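With one protein chain held back, the other chains of the complex are shown just where they sit.
So, subunit A:
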Amino acid sequence: MSTPEARTSPARGARLSVLKTYKLYVGGTFPRSESGRVYEVTDAKGQWLANAPRASRKDARDAVVAARKAFGGWSGATAYNRGQILYRVAEMLEGRREQFAAEVAAAEGLSKAKAQARTDAAIDRWVWYAGWSDKVAQVVGGGNPVAGPFFNLSTPEPTGVVAVLAPQNASLLGLVSVLAPVIVTGNTAVVVAAQDAPLPALSLAEVLATSDLPGGVVNVLSGGTAELARPLAAHQDVNAIDLAGADPEPATELERAAADNLKRVLRPAPEGVDWAAEPGLERMTAFLETKTVWHPIGA
């Protein structure tokens, strides 16, 4: 975020600053919150950065409807195609590297060099997950040896609509690290951005919208994490929830609400997560169902 003075060209005199209106991302479009509410987002030192929409439970409901609608097409797309689209997201991120580095620096109070490094790590994380799209089935699925004249094959299938509470402490790298593993396998996602640092997430939505990612596959909400988590955890049409960004105590409550329709729940790690470390497969396999097929050997 540059200050108005920094953008002033001395030759042309003072220029009016053009402020960005941050919006939600639901179903491939950028609406304001249905409630009309916004809240102030500040940088790490408390300086005002922008107003972000404060989504309501109805926005969460609309986002789930959009995610459900997108699920058939996205889960039915070939793994190769999903990988290409995710790789495209990384390409688009690369093109806006400076903007994201500036937003991450402001949000997390980092030096320019450190913010740049985190942004690069986030882009590399997209590429890493994009590569997994057509490989994860070979690692977690396969042929099973059975004592009978059958081919017995297990394949992973996406769980469905996944609600994701993004980590509060890593506005871009953390977000990418929880979002990419959900969608790469064919799930669709409703993401609640970090409450105090939602701007990188809302800008990421603009990248997703221009990367051939079908509308509704990722829906980004900003606002009170607790306020949005409750209806999402209780929602009967959400199949899984990632509680990465929830505080420990409400997380227990959310798990209880999620139990009603047997949602898959990924609990927050009690000791915290180092988002920069190599992630492993856990976040992908947490939102996969194994389908096993028995087929007679025709001999």
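Note that in this section a contact is a pair of C-beta atoms (placed from the backbone, for glycine too) under 8 Å apart; a residue touches a chain by one contact, two chains touch by 3 or more; residues count from 1.
The rule is simple: contacts and distances are computed from a predicted model.
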Just by its UniProt name, which of "(Fe-S)-binding protein", "Deoxyribose-phosphate aldolase", "4-vinyl reductase 4VR domain-containing protein" or "Peptide/nickel transport system permease protein" is the chain not shown in this complex?
"Deoxyribose-phosphate aldolase"
Looking beyond the chains shown, say which of A:Pro53, A:Pro200 or A:Pro231 touches the absent one.
A:Pro231
Out of A:Arg61, A:Arg97 or A:Lys114, which residue would touch the omitted chain in the full complex?
A:Arg61
Please identify which residue in A:Glu40, A:Asp212 or A:Asp260 touches the non-displayed chain.
A:Asp260
Residues in subunit A touching the chain absent from view
61, 64, 68, 231, 234-238, 257, 260
